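Excluded from the complex is one protein chain; the other protein chains are retained at their positions.
By written order: A and B. Residues from 1 in each chain.
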Amino acid sequence: MKMLKTAALLIKKDIQLEKNTGQLSGSILLFALLAGTIFSMAFLPGQDQLSNFFPGIYWFTQIFAVMLVLNRSFIRDTENSCQTAILMAPITREMLLLARIFANYLLFLLLTAIISPVLFILFDAFPVSGPLWLLPIVLLVNYGLAATGSLLAALATSTRISDILLPVLLLPILIPLILAAIETTRALYFSQLDYDQLFFWLLFMLIYNIISTLISYLLAPYLMTE
Amino acid sequence: MLDSLKQLEKYLFYILGIIIPLSILAVFQYAPQERVMGDVQRIFYYHVGSAWVGFFAFFIVFIASILYLRNKEPGCHRISLASAEIGVLFTTIVLGSGMLWGRSAWNTWWTWDPRLTTSLILWLMYLGYLFLRLALQGEENEKQQRLAAVFGIIAFVNVPLVFFSIRWWRTIHPVVIEIGGTGLSPRMIQVLIFSVLAISMLYLQLVSLRIKQLKNKDRLEKIQNILRRKEGMAP
Partner (left out) sequence: MIAGKNRISDYKISNLKFSRDGLNIINNISMELSPGQITALFGPNGSGKTTFLKLLAGIWTPDSGEISWLNKSNLKDFNIGYIGHELFLYKDLTARENLEFFGQLYNTNDLNKKIKNLIKEAGLELWLNEPVRKYSRGMQQKLTICRVFLNSPDLLLLDEPFTGLDSKSTNFLIKLITQNKEIPVLFTSHNLRQGFKLADNWLILKAGKIIEYSQKQNNNTLDTFIKNYNKILAGDLLDEDA
(Lines give C-alpha, C1' and ligand atoms only; values in the text may rest on other atoms or scores of the structure.)
Protein backbone atom coordinates (compact mmCIF):
# COMPACT_ATOMS: atom_id res chain seq x y z
CA MET A 1 0.00 0.00 0.00
CA LYS A 2 1.23 3.40 -0.99
CA MET A 3 0.66 4.87 2.42
CA LEU A 4 2.69 2.23 4.19
CA LYS A 5 5.53 2.65 1.75
CA THR A 6 5.49 6.38 2.33
CA ALA A 7 5.36 5.86 6.08
CA ALA A 8 8.33 3.53 5.83
CA LEU A 9 10.30 6.15 3.88
CA LEU A 10 9.43 8.83 6.41
CA ILE A 11 10.46 6.60 9.30
CA LYS A 12 13.72 5.74 7.62
CA LYS A 13 14.41 9.41 6.99
CA ASP A 14 13.60 10.33 10.59
CA ILE A 15 15.86 7.59 11.90
CA GLN A 16 18.68 8.86 9.71
CA LEU A 17 18.10 12.38 10.96
CA GLU A 18 18.25 11.03 14.49
CA LYS A 19 21.48 9.21 13.90
CA ASN A 20 23.12 12.21 12.32
CA THR A 21 22.13 14.62 15.00
CA GLY A 22 21.96 12.27 17.96
CA GLN A 23 19.13 14.13 19.60
CA LEU A 24 16.07 12.26 20.48
CA SER A 25 16.33 8.68 21.62
CA GLY A 26 18.88 9.25 24.34
CA SER A 27 17.09 12.26 25.75
CA ILE A 28 13.77 10.47 25.84
CA LEU A 29 15.19 7.60 27.82
CA LEU A 30 16.82 10.01 30.19
CA PHE A 31 13.58 11.90 30.49
CA ALA A 32 11.74 8.73 31.46
CA LEU A 33 14.24 8.02 34.20
CA LEU A 34 14.06 11.58 35.47
CA ALA A 35 10.28 11.73 35.41
CA GLY A 36 10.03 8.44 37.19
CA THR A 37 12.49 9.48 39.85
CA ILE A 38 10.85 12.81 40.50
CA PHE A 39 7.40 11.30 40.60
CA SER A 40 8.51 8.67 43.05
CA MET A 41 9.69 11.39 45.37
CA ALA A 42 6.55 13.44 44.96
CA PHE A 43 4.26 10.53 45.67
CA LEU A 44 5.40 8.31 48.50
CA PRO A 45 4.50 4.93 47.15
CA GLY A 46 2.51 2.57 49.23
CA GLN A 47 1.16 -0.58 47.78
CA ASP A 48 -2.41 0.20 48.78
CA GLN A 49 -2.39 3.58 47.10
CA LEU A 50 -0.89 2.32 43.91
CA SER A 51 -4.06 2.07 41.88
CA ASN A 52 -4.85 5.66 42.66
CA PHE A 53 -1.84 7.38 41.32
CA PHE A 54 0.29 5.02 39.29
CA PRO A 55 -1.86 4.89 36.13
CA GLY A 56 -1.81 8.70 36.07
CA ILE A 57 1.95 8.84 36.45
CA TYR A 58 2.43 6.17 33.83
CA TRP A 59 0.39 7.91 31.19
CA PHE A 60 1.52 11.43 31.97
CA THR A 61 5.11 10.40 31.51
CA GLN A 62 4.19 8.98 28.12
CA ILE A 63 2.26 12.12 27.16
CA PHE A 64 5.12 14.45 28.01
CA ALA A 65 7.53 12.35 26.01
CA VAL A 66 5.04 12.37 23.15
CA MET A 67 4.82 16.15 23.20
CA LEU A 68 8.56 16.47 22.80
CA VAL A 69 8.61 14.07 19.89
CA LEU A 70 5.63 15.50 18.06
CA ASN A 71 6.96 18.97 17.79
CA ARG A 72 10.21 17.86 16.24
CA SER A 73 8.66 15.41 13.87
CA PHE A 74 7.00 18.14 11.88
CA ILE A 75 9.42 20.98 12.35
CA ARG A 76 12.20 19.29 10.48
CA ASP A 77 9.97 18.93 7.46
CA THR A 78 8.93 22.55 7.42
CA GLU A 79 12.49 23.83 7.56
CA ASN A 80 13.82 24.41 4.08
CA SER A 81 10.38 23.66 2.68
CA CYS A 82 11.07 19.94 2.56
CA GLN A 83 7.40 19.30 3.12
CA THR A 84 6.62 21.11 -0.12
CA ALA A 85 9.09 18.88 -1.90
CA ILE A 86 7.44 15.82 -0.37
CA LEU A 87 4.06 17.06 -1.54
CA MET A 88 5.27 17.38 -5.10
CA ALA A 89 5.74 13.66 -5.14
CA PRO A 90 2.75 11.65 -6.34
CA ILE A 91 1.26 11.56 -2.88
CA THR A 92 -1.94 13.16 -1.66
CA ARG A 93 -2.09 15.31 1.44
CA GLU A 94 -4.32 12.81 3.18
CA MET A 95 -1.81 10.07 2.55
CA LEU A 96 1.00 12.22 3.84
CA LEU A 97 -0.75 12.97 7.11
CA LEU A 98 -1.82 9.36 7.60
CA ALA A 99 1.71 8.19 6.88
CA ARG A 100 2.99 10.65 9.42
CA ILE A 101 0.44 9.38 11.96
CA PHE A 102 1.54 5.83 11.37
CA ALA A 103 5.21 6.71 11.70
CA ASN A 104 4.52 8.50 14.97
CA TYR A 105 2.43 5.56 16.16
CA LEU A 106 5.33 3.21 15.83
CA LEU A 107 7.59 5.66 17.58
CA PHE A 108 5.17 6.05 20.49
CA LEU A 109 4.92 2.31 20.88
CA LEU A 110 8.69 2.24 21.11
CA LEU A 111 8.56 4.96 23.76
CA THR A 112 6.10 2.95 25.81
CA ALA A 113 8.23 -0.11 25.52
CA ILE A 114 11.19 1.82 26.91
CA ILE A 115 9.35 3.80 29.58
CA SER A 116 7.19 0.98 30.97
CA PRO A 117 9.81 -1.22 32.56
CA VAL A 118 11.51 1.82 34.06
CA LEU A 119 8.32 2.97 35.74
CA PHE A 120 7.22 -0.51 36.76
CA ILE A 121 10.49 -1.06 38.51
CA LEU A 122 10.73 2.33 40.19
CA PHE A 123 7.26 1.99 41.66
CA ASP A 124 7.26 -1.77 42.03
CA ALA A 125 3.99 -1.54 40.17
CA PHE A 126 3.35 -4.51 37.95
CA PRO A 127 -0.29 -5.02 37.01
CA VAL A 128 -2.02 -7.27 39.47
CA SER A 129 -4.78 -8.70 37.35
CA GLY A 130 -5.02 -9.30 33.65
CA PRO A 131 -1.57 -7.93 32.74
CA LEU A 132 -2.06 -9.06 29.18
CA TRP A 133 -4.73 -6.43 28.81
CA LEU A 134 -1.95 -3.90 28.94
CA LEU A 135 -1.23 -4.70 25.33
CA PRO A 136 -4.54 -3.60 23.76
CA ILE A 137 -4.60 -0.62 26.11
CA VAL A 138 -1.16 0.49 25.00
CA LEU A 139 -2.01 -0.10 21.34
CA LEU A 140 -5.20 1.92 21.50
CA VAL A 141 -3.94 4.80 23.61
CA ASN A 142 -0.81 5.29 21.55
CA TYR A 143 -2.81 5.30 18.35
CA GLY A 144 -5.04 8.02 19.76
CA LEU A 145 -2.00 9.99 20.80
CA ALA A 146 -0.48 9.56 17.36
CA ALA A 147 -3.61 10.48 15.43
CA THR A 148 -4.66 13.50 17.46
CA GLY A 149 -1.10 14.51 18.19
CA SER A 150 0.00 14.46 14.58
CA LEU A 151 -3.08 16.38 13.50
CA LEU A 152 -2.46 19.13 16.00
CA ALA A 153 1.29 19.11 15.51
CA ALA A 154 0.72 19.70 11.80
CA LEU A 155 -1.33 22.71 12.80
CA ALA A 156 0.93 24.05 15.52
CA THR A 157 4.18 23.73 13.60
CA SER A 158 2.81 26.11 10.99
CA THR A 159 3.16 28.84 13.58
CA ARG A 160 6.29 30.26 15.07
CA ILE A 161 5.57 29.40 18.67
CA SER A 162 4.82 25.78 18.03
CA ASP A 163 6.56 24.40 21.07
CA ILE A 164 4.24 26.12 23.51
CA LEU A 165 1.20 26.11 21.27
CA LEU A 166 1.17 22.36 20.74
CA PRO A 167 0.58 21.35 24.38
CA VAL A 168 -1.92 24.20 24.83
CA LEU A 169 -4.02 23.03 21.92
CA LEU A 170 -3.45 19.31 22.24
CA LEU A 171 -4.02 18.60 25.93
CA PRO A 172 -7.71 19.58 26.13
CA ILE A 173 -8.37 17.54 23.02
CA LEU A 174 -6.64 14.56 24.60
CA ILE A 175 -8.66 14.64 27.80
CA PRO A 176 -11.19 11.97 26.80
CA LEU A 177 -8.36 9.69 25.73
CA ILE A 178 -6.40 10.34 28.91
CA LEU A 179 -9.41 9.52 31.06
CA ALA A 180 -9.91 6.28 29.20
CA ALA A 181 -6.23 5.40 29.40
CA ILE A 182 -6.09 5.95 33.12
CA GLU A 183 -9.31 4.12 33.88
CA THR A 184 -8.41 1.06 31.85
CA THR A 185 -4.94 0.88 33.36
CA ARG A 186 -6.34 1.34 36.83
CA ALA A 187 -8.59 -1.62 36.36
CA LEU A 188 -5.48 -3.80 36.10
CA TYR A 189 -4.37 -2.86 39.59
CA PHE A 190 -7.31 -4.32 41.42
CA SER A 191 -7.33 -7.93 42.44
CA GLN A 192 -10.68 -8.33 40.73
CA LEU A 193 -10.61 -7.19 37.13
CA ASP A 194 -13.76 -5.23 36.35
CA TYR A 195 -14.41 -6.37 32.80
CA ASP A 196 -17.34 -4.04 32.25
CA GLN A 197 -15.22 -1.02 32.99
CA LEU A 198 -12.37 -2.29 30.90
CA PHE A 199 -14.42 -3.08 27.82
CA PHE A 200 -16.34 0.12 28.09
CA TRP A 201 -13.30 2.31 28.03
CA LEU A 202 -11.57 0.20 25.39
CA LEU A 203 -14.57 0.66 23.16
CA PHE A 204 -14.54 4.36 23.93
CA MET A 205 -10.91 4.61 22.88
CA LEU A 206 -11.68 2.77 19.69
CA ILE A 207 -14.39 5.26 18.85
CA TYR A 208 -12.12 8.15 19.76
CA ASN A 209 -9.45 6.78 17.44
CA ILE A 210 -11.86 6.31 14.57
CA ILE A 211 -13.17 9.86 14.92
CA SER A 212 -9.64 11.17 15.19
CA THR A 213 -8.54 9.39 12.03
CA LEU A 214 -11.60 10.53 10.15
CA ILE A 215 -11.09 14.15 11.13
CA SER A 216 -7.42 13.91 10.17
CA TYR A 217 -8.38 12.58 6.78
CA LEU A 218 -10.92 15.35 6.22
CA LEU A 219 -8.72 18.19 7.41
CA ALA A 220 -5.43 17.04 5.87
CA PRO A 221 -5.83 19.09 2.66
CA TYR A 222 -6.04 22.25 4.73
CA LEU A 223 -3.05 21.49 6.87
CA MET A 224 -0.40 19.96 4.71
CA THR A 225 0.14 22.85 2.37
CA GLU A 226 3.08 25.15 2.06
CA MET B 1 -23.98 42.46 4.96
CA LEU B 2 -22.23 45.05 7.05
CA ASP B 3 -25.19 47.38 6.87
CA SER B 4 -27.69 44.82 8.03
CA LEU B 5 -25.30 43.95 10.82
CA LYS B 6 -25.12 47.60 11.81
CA GLN B 7 -28.90 47.74 11.88
CA LEU B 8 -29.18 44.56 13.90
CA GLU B 9 -26.66 45.68 16.42
CA LYS B 10 -28.33 49.04 16.95
CA TYR B 11 -31.72 47.43 17.17
CA LEU B 12 -30.61 44.94 19.75
CA PHE B 13 -28.83 47.61 21.73
CA TYR B 14 -32.06 49.49 22.26
CA ILE B 15 -34.14 46.43 22.92
CA LEU B 16 -31.62 45.21 25.42
CA GLY B 17 -31.87 48.57 27.16
CA ILE B 18 -35.33 47.46 28.12
CA ILE B 19 -34.90 43.73 28.40
CA ILE B 20 -31.87 43.65 30.65
CA PRO B 21 -33.42 45.76 33.45
CA LEU B 22 -36.58 43.69 33.07
CA SER B 23 -34.63 40.47 33.41
CA ILE B 24 -32.85 41.70 36.50
CA LEU B 25 -36.22 42.53 37.98
CA ALA B 26 -37.52 39.14 37.01
CA VAL B 27 -34.60 37.29 38.54
CA PHE B 28 -34.57 39.20 41.79
CA GLN B 29 -38.19 40.08 42.32
CA TYR B 30 -40.49 37.98 40.26
CA ALA B 31 -38.77 34.65 40.80
CA PRO B 32 -39.71 33.12 44.11
CA GLN B 33 -37.11 32.45 46.72
CA GLU B 34 -35.92 28.91 46.75
CA ARG B 35 -36.59 26.95 49.90
CA VAL B 36 -33.26 25.30 50.51
CA MET B 37 -30.67 27.74 49.19
CA GLY B 38 -32.38 31.05 49.54
CA ASP B 39 -31.41 33.94 47.36
CA VAL B 40 -28.13 32.37 46.28
CA GLN B 41 -30.13 30.07 44.08
CA ARG B 42 -30.80 33.00 41.76
CA ILE B 43 -27.32 32.49 40.35
CA PHE B 44 -28.94 29.59 38.56
CA TYR B 45 -30.68 31.84 36.04
CA TYR B 46 -27.44 33.42 34.90
CA HIS B 47 -25.54 30.18 35.11
CA VAL B 48 -27.86 28.26 32.81
CA GLY B 49 -28.30 31.13 30.35
CA SER B 50 -24.58 31.66 30.05
CA ALA B 51 -23.95 27.95 29.66
CA TRP B 52 -26.38 27.72 26.78
CA VAL B 53 -24.95 30.79 25.09
CA GLY B 54 -21.39 29.65 25.62
CA PHE B 55 -22.12 26.36 23.95
CA PHE B 56 -24.02 28.03 21.13
CA ALA B 57 -21.19 30.49 20.55
CA PHE B 58 -18.76 27.65 19.97
CA PHE B 59 -21.20 25.93 17.69
CA ILE B 60 -21.16 29.10 15.60
CA VAL B 61 -17.37 28.99 15.53
CA PHE B 62 -17.64 25.42 14.25
CA ILE B 63 -20.08 26.29 11.49
CA ALA B 64 -18.19 29.41 10.43
CA SER B 65 -14.97 27.38 10.30
CA ILE B 66 -16.52 24.76 8.05
CA LEU B 67 -18.00 27.42 5.80
CA TYR B 68 -14.63 29.04 5.44
CA LEU B 69 -12.84 25.84 4.52
CA ARG B 70 -15.47 24.50 2.16
CA ASN B 71 -16.60 27.67 0.43
CA LYS B 72 -13.97 30.24 1.24
CA GLU B 73 -16.76 32.54 2.42
CA PRO B 74 -15.23 35.88 3.25
CA GLY B 75 -15.93 37.26 6.66
CA CYS B 76 -16.25 33.83 8.27
CA HIS B 77 -13.08 34.37 10.16
CA ARG B 78 -14.51 37.48 11.77
CA ILE B 79 -17.64 35.64 12.84
CA SER B 80 -15.49 32.87 14.29
CA LEU B 81 -13.25 35.21 16.22
CA ALA B 82 -16.07 37.36 17.55
CA SER B 83 -18.10 34.35 18.57
CA ALA B 84 -15.12 32.68 20.23
CA GLU B 85 -14.33 35.79 22.23
CA ILE B 86 -17.87 36.28 23.43
CA GLY B 87 -18.17 32.56 24.05
CA VAL B 88 -15.14 32.63 26.31
CA LEU B 89 -16.71 35.56 28.13
CA PHE B 90 -19.91 33.71 28.85
CA THR B 91 -18.16 30.48 29.69
CA THR B 92 -16.13 32.40 32.25
CA ILE B 93 -19.43 33.49 33.76
CA VAL B 94 -20.55 29.88 33.83
CA LEU B 95 -17.45 28.80 35.68
CA GLY B 96 -17.56 31.75 38.06
CA SER B 97 -21.22 31.32 38.87
CA GLY B 98 -20.75 27.58 39.23
CA MET B 99 -17.98 28.12 41.72
CA LEU B 100 -20.02 30.64 43.72
CA TRP B 101 -22.90 28.23 43.77
CA GLY B 102 -20.76 25.37 44.94
CA ARG B 103 -19.12 27.48 47.59
CA SER B 104 -22.30 28.75 49.11
CA ALA B 105 -24.36 25.61 48.77
CA TRP B 106 -21.82 22.93 49.62
CA ASN B 107 -18.84 24.84 50.92
CA THR B 108 -16.58 23.71 48.13
CA TRP B 109 -14.99 25.80 45.39
CA TRP B 110 -15.11 23.15 42.76
CA THR B 111 -17.58 20.40 42.17
CA TRP B 112 -16.65 17.84 39.59
CA ASP B 113 -20.10 18.09 38.12
CA PRO B 114 -19.94 16.76 34.54
CA ARG B 115 -21.46 19.81 32.93
CA LEU B 116 -19.31 22.22 34.88
CA THR B 117 -16.20 20.22 34.11
CA THR B 118 -17.08 20.07 30.44
CA SER B 119 -17.50 23.84 30.56
CA LEU B 120 -14.04 24.11 32.01
CA ILE B 121 -12.56 22.11 29.18
CA LEU B 122 -14.61 24.05 26.68
CA TRP B 123 -13.18 27.20 28.18
CA LEU B 124 -9.64 25.86 27.92
CA MET B 125 -10.11 24.82 24.31
CA TYR B 126 -11.46 28.16 23.23
CA LEU B 127 -8.84 30.06 25.12
CA GLY B 128 -6.47 27.92 23.08
CA TYR B 129 -8.32 29.01 19.97
CA LEU B 130 -7.89 32.67 20.88
CA PHE B 131 -4.28 32.05 21.72
CA LEU B 132 -3.82 30.40 18.34
CA ARG B 133 -5.28 33.38 16.54
CA LEU B 134 -3.04 35.67 18.52
CA ALA B 135 -0.02 33.59 17.60
CA LEU B 136 -1.00 33.71 13.94
CA GLN B 137 -1.28 37.45 13.74
CA GLY B 138 2.06 37.88 12.08
CA GLU B 139 1.24 35.43 9.32
CA GLU B 140 -0.59 36.17 6.16
CA ASN B 141 -4.35 36.20 6.20
CA GLU B 142 -5.08 33.04 4.30
CA LYS B 143 -2.93 30.97 6.65
CA GLN B 144 -4.42 32.60 9.74
CA GLN B 145 -7.94 31.87 8.68
CA ARG B 146 -7.25 28.38 7.47
CA LEU B 147 -5.42 27.15 10.56
CA ALA B 148 -7.86 28.79 12.95
CA ALA B 149 -10.75 27.21 11.07
CA VAL B 150 -9.11 23.80 11.31
CA PHE B 151 -8.76 24.09 15.04
CA GLY B 152 -12.29 25.47 15.37
CA ILE B 153 -13.53 22.25 13.85
CA ILE B 154 -11.31 19.93 15.88
CA ALA B 155 -12.22 21.63 19.15
CA PHE B 156 -15.95 21.38 18.62
CA VAL B 157 -15.85 17.76 17.51
CA ASN B 158 -14.09 17.09 20.78
CA VAL B 159 -16.93 18.52 22.87
CA PRO B 160 -19.26 15.51 22.86
CA LEU B 161 -16.30 13.21 23.44
CA VAL B 162 -15.28 15.26 26.45
CA PHE B 163 -18.79 15.44 27.80
CA PHE B 164 -19.48 11.74 27.64
CA SER B 165 -16.12 10.65 28.88
CA ILE B 166 -16.37 12.93 31.90
CA ARG B 167 -19.90 11.86 32.61
CA TRP B 168 -18.95 8.21 32.63
CA TRP B 169 -15.81 8.96 34.56
CA ARG B 170 -17.93 10.66 37.18
CA THR B 171 -20.19 7.68 37.57
CA ILE B 172 -17.16 5.66 38.60
CA HIS B 173 -16.05 8.35 41.02
CA PRO B 174 -19.36 9.72 42.15
CA VAL B 175 -19.60 12.97 43.93
CA VAL B 176 -22.73 13.79 45.81
CA ILE B 177 -22.93 17.21 44.31
CA GLU B 178 -24.60 17.81 41.04
CA ILE B 179 -25.64 21.24 40.03
CA GLY B 180 -29.04 21.13 38.60
CA GLY B 181 -32.66 21.80 39.02
CA THR B 182 -34.36 20.51 41.99
CA GLY B 183 -37.99 20.88 41.09
CA LEU B 184 -38.71 24.21 39.49
CA SER B 185 -41.91 26.05 40.12
CA PRO B 186 -43.73 27.49 37.07
CA ARG B 187 -42.62 30.99 37.92
CA MET B 188 -39.03 29.85 38.08
CA ILE B 189 -39.35 28.26 34.69
CA GLN B 190 -40.73 31.47 33.25
CA VAL B 191 -37.87 33.48 34.66
CA LEU B 192 -35.41 30.91 33.42
CA ILE B 193 -36.72 31.10 29.88
CA PHE B 194 -36.76 34.86 29.99
CA SER B 195 -33.19 35.15 31.23
CA VAL B 196 -31.99 32.66 28.64
CA LEU B 197 -33.60 34.78 25.97
CA ALA B 198 -32.13 37.95 27.40
CA ILE B 199 -28.64 36.49 27.53
CA SER B 200 -28.99 35.14 24.00
CA MET B 201 -29.89 38.58 22.73
CA LEU B 202 -26.99 40.02 24.62
CA TYR B 203 -24.73 37.51 22.90
CA LEU B 204 -26.07 38.46 19.48
CA GLN B 205 -25.60 42.13 20.16
CA LEU B 206 -22.08 41.72 21.45
CA VAL B 207 -21.06 39.50 18.55
CA SER B 208 -22.51 41.91 15.98
CA LEU B 209 -20.68 44.77 17.61
CA ARG B 210 -17.44 42.85 17.64
CA ILE B 211 -17.80 41.78 14.01
CA LYS B 212 -18.30 45.42 13.09
CA GLN B 213 -15.10 46.33 14.88
CA LEU B 214 -13.15 43.54 13.19
CA LYS B 215 -14.49 44.49 9.79
CA ASN B 216 -13.34 48.05 10.24
CA LYS B 217 -9.97 46.83 11.36
CA ASP B 218 -9.65 44.69 8.23
CA ARG B 219 -10.67 47.55 5.98
CA LEU B 220 -8.04 49.74 7.55
CA GLU B 221 -5.42 47.10 6.97
CA LYS B 222 -6.45 46.65 3.36
CA ILE B 223 -6.10 50.36 2.71
CA GLN B 224 -2.69 50.33 4.34
CA ASN B 225 -1.62 47.48 2.08
CA ILE B 226 -2.77 49.25 -1.05
CA LEU B 227 -0.86 52.36 -0.06
CA ARG B 228 2.24 50.31 0.67
CA ARG B 229 2.02 48.51 -2.62
CA LYS B 230 1.83 51.77 -4.48
CA GLU B 231 4.99 52.82 -2.75
CA GLY B 232 6.82 49.73 -3.80
CA MET B 233 5.74 49.79 -7.40
CA ALA B 234 8.90 51.37 -8.79
CA PRO B 235 10.66 48.80 -10.98
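By our rule, a contact is a pair of C-beta atoms (placed from the backbone, for glycine too) under 8 Å apart; a residue touches a chain by one contact, two chains touch by 3 or more.
These numbers come from a predicted model, not from an experiment.
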One chain is left out of this view; which of A:L50, A:A65, A:I86 or A:L111 touches it in the full complex?
A:I86
Positions on chain A where the hidden chain makes contact:
6, 9, 12-13, 16-17, 20-21, 76, 79-82, 84-91, 225-226
For review purposes, identify every residue of chain B that touches the missing chain, sorted by number.
140-142, 222, 225-226, 229-230, 232-235
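One rule holds for everything that comes next: only the chains that are shown with their structure count from here on.
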Report, in whole Å, the distance between the mean C-alpha point of chain A and the mean C-alpha point of chain B.
31
Once bound in the complex, which stretches of chain A touch chain B?
151-152, 155, 158-161, 165, 168-169, 171-173, 175-176, 179-180, 183, 197, 200, 204, 208, 211, 215, 219, 222-223
The residues of chain B that touch chain A in their complex are 69, 121, 124-125, 128, 131-132, 135-136, 138-139, 143, 146-147, 149-151, 153-155, 157-158, 161-162, 164-166, 168-169, 172
